[in-house]
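Here it is, the structure, as structure tokens.
Excluded from the complex is one protein chain; the other protein chains are retained at their positions.
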Amino acid sequence: MTLDVTWALQWVRRSAEVVAEHRVELIELDRQIGDGDHGENLHRGFTAVVSRLDGLETPPTEVGEVLKVVATTLMSTVGGAAGPLYGTAYLRAAKVTGLTELGSDAVVALLEAGLEGVVARGKATTGEKTMVDAWSPAVAAAQEAAARGDSPLEVLDAAAVAAEAGAVATDPMVATKGRASYLGERSAGHRDPGAASSALLLRAAHEAAAEGPRA
Amino acid sequence: MTLDVTWALQWVRRSAEVVAEHRVELIELDRQIGDGDHGENLHRGFTAVVSRLDGLETPPTEVGEVLKVVATTLMSTVGGAAGPLYGTAYLRAAKVTGLTELGSDAVVALLEAGLEGVVARGKATTGEKTMVDAWSPAVAAAQEAAARGDSPLEVLDAAAVAAEAGAVATDPMVATKGRASYLGERSAGHRDPGAASSALLLRAAHEAAAEGPRA
Amino acid sequence: MKKLINDPARVVDESVEGFGLAHADLVTVRTDPLYVVRAGAPIQGKVGLVSGGGSGHEPLHAGYVGLGMLDAAVPGAMFTSPTPDSIAPATLAVDGGRGVLHIVKNYTGDVLNFETAAELADAEGVEVRTVLVNDDVAVEDSLYTAGRRGVAGTLAVEKIAGAAAERGDDLAGVAAVAERVAANVRSMGVALSACTVPHAGTPSFDLTEDEIEIGIGIHGEPGRRRVPMAPADEITEQLTTPVMDDLGLGGGEQVLLLVNGMGGTPASELYVVYRRARQLLEARGVTVARSLVGNYVTSLEMQGASVTVLRLDAETTSLWDAPVRTAALRW
Partner (left out) sequence: MKKLINDPARVVDESVEGFGLAHADLVTVRTDPLYVVRAGAPIQGKVGLVSGGGSGHEPLHAGYVGLGMLDAAVPGAMFTSPTPDSIAPATLAVDGGRGVLHIVKNYTGDVLNFETAAELADAEGVEVRTVLVNDDVAVEDSLYTAGRRGVAGTLAVEKIAGAAAERGDDLAGVAAVAERVAANVRSMGVALSACTVPHAGTPSFDLTEDEIEIGIGIHGEPGRRRVPMAPADEITEQLTTPVMDDLGLGGGEQVLLLVNGMGGTPASELYVVYRRARQLLEARGVTVARSLVGNYVTSLEMQGASVTVLRLDAETTSLWDAPVRTAALRW
């Protein structure tokens, strides 16, 4: 499908689904090196996003409108570290997508803005065992894919693949940002929950595009 | 051996030993239907009795003197229900034994006084699942044995056998006195810890008499 | 068993020593025998108030020694009543010339040991009156038992009688107020988990993941019945309804509602229980005029709670409100 507002809405719904499906897994990852709430927080947040979108009187007409609803709803319902971080990511992403349909470059711009949002708030760089370790390779892969002329769908796939690899790559890292950093060396050997959820959300973006519009 | 002050001292030492040996078992019985301290309380008490007797400047010369030390030390170190009950039992027993050597009738009188002490303080009758259910048959058996002319040693044996049976007989009873009574019907199916410890103490009296003086 | 202790045999002594150091402005700890008295005791011209019992129920009783409450607390071994030879000296130590009230939770051991202590104090010329606290409605057929247990209602008796003593009531007067509180207070408790007495080392009973014990006391005893785990609102009903019924509470009455944690329950859960208990009282037309929520009469680290309701009258309300300065209760 084309990456228009229908795609954006579908991305949100698919996000809510994957977060619900992986709620327990994300809680468990966070329990290992954090405080065990990441899956619950995102689940609460995306449930709120969906019901907020469902409740809108006039349906959004642009991708950016949808992402802005996601941003403000996550900020006001998720809490913890992930709420402001994802909230700012979606807010920045919303700003660069004042278009009715996204091409490959726009997808890259969206992802870049998201990463910038996370970094602006969280001040983390790669290798600190945070969601940046999923977003950063995702952006790089998307840039490469767009540069070699891939379709928007392919760009999203490249981003998701890279984010998934990035999440896996957090396993051996010693955290130096976020709650896991309190564990010092003991944080090694566990996957960062925020990196894992980022990979899920980026995969959801690709799936929403691949699936075509739902009934 | 003759039932003189040496016997009384040996009874105390043997009591301290059996209480130490059965400490965990008595705790466990009390844990089932009470608060799990009976073994610990008696252990603390008899340890104190032995060290008090060891510390006496002039060794006691009469059975009654020994029993009075037992009484006051238990009263001041055991606490809970068992402290005052055993304390009063030994105190009453001490009074009837102002003799240098006990015959069968004196043994009976000693046990009768002990039972009276328990009943005076605790107001329990048989069948209420308390130490009275050990003491009461013990007294009856001792009376019978003495009446048929048994030796003091045999009288003590009869008392111990009856106390042991009496303790076993508390198993199916529903407690109506003491802490186990709070459980109502649920107290059935467990042995009363105080009856169990009473049987141990009476058996110790017999063993002390049977053993002969120690080195 | 994992506990922040050094030696099971020394835990009471070390704990009370720490308590005395932490609250030297309020209390003095005497050793050999061990008891805790209000700083400056005896207060001349004031009736003395002494309570005590097995340890493991902290802050009861030492946490309630101070202005407007107890003059002395006598800690026994864990879950074991203290002996007369610590109760009697504590009694003598707080006699200000107007006699001493013993506040005794109704357990065979406590009753017997305080009885002897009272005789000993009497022999020394100190007049002693005793009030028994027996607020636990879980013990239903009290005719056929050792009687009802004293549980969290003890706090109310100590607070209100303490205020009466502080305002200068004589021994008969303080005892009468204490009796009135004891007659109007009822409690019932639930355990979600057992507790472990240091010297025993194993939990006081064994519960599976979906069972709870209703009608427990404060010594880790099993309760009256074991029931399946249920939502807090349902459990709270099982505690509050018998309490209200036994008190015969009717519309228009005023009460104090105490939701007491057994030691290992998060405060957040106690407030969930409080919320429901209050709804139930209000549904009967009863006004909750005073409230207290927290760990006040505990069973070591047991998870669970009890609901205590005290029927208030104008005098007991104002005595409840009177100033109190103790380690665990102050206003």
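We call the chains A, B and C, going by the order they appear; numbering starts again at 1 in every chain.
We take it that a contact is a pair of C-beta atoms (placed from the backbone, for glycine too) under 8 Å apart; a residue touches a chain by one contact, two chains touch by 3 or more.
Predicted model, so just to flag it, every value in this text is computed and none were measured.
Colleague: One chain isn't displayed here. Which of the visible ones does it touch?
Modeller: A, C
Colleague: In the whole complex, not just what's shown, which of C:T154, C:S204, C:Q303 or C:T316 touches the removed chain?
Modeller: Answering carefully, the residue with contact to the hidden chain is C:Q303.
Colleague: Among A:L3, A:V63 or A:V78, exactly one should touch the missing chain; which is it?
Modeller: The single option touching the absent chain is A:V78.
Colleague: Check each of C:S55, C:T154 or C:N260 against the chain that is not shown and name the one that touches it.
Modeller: C:S55
Colleague: Over the whole complex, note the residues of chain A touching the chain we left out.
Modeller: 27, 31, 33-37, 40-41, 44, 75-85, 121-122, 175-179, 181-184, 186
Colleague: Tell me, which residues in chain C touch the chain that this view leaves out?
Modeller: Considering the whole complex, chain C reaches the absent chain at 1-7, 11-12, 14-19, 21-23, 55-56, 58-59, 63, 192-193, 209-210, 212, 229, 231-233, 235-236, 263-275, 278, 288, 291-295, 298, 300-301, 303-305, 325, 328, 330-331.
Note that only the chains that are shown with their structure count from here on.
Colleague: Identify the chains adjacent to both chain B and chain C in the sense defined at the top.
Modeller: Under the touch definition, chain B and chain C have no mutual neighbours whatsoever.
Colleague: Among the chains here, which has the CA centroid at the largest distance from chain C's centroid?
Modeller: Greatest centre separation from chain C goes to chain A.
Colleague: Most C-beta contact pairs, which chains?
Modeller: B-C
Colleague: Based only on mean CA positions, could you tell me how far chain A sits from chain C in angstrom?
Modeller: 54
Colleague: Where in chain B do residues touch two or more other chains at once?
Modeller: In chain B, no residue touches two or more other chains.
Colleague: Taking each residue of chain C in turn, which ones touch at least two of the other chains?
Modeller: none
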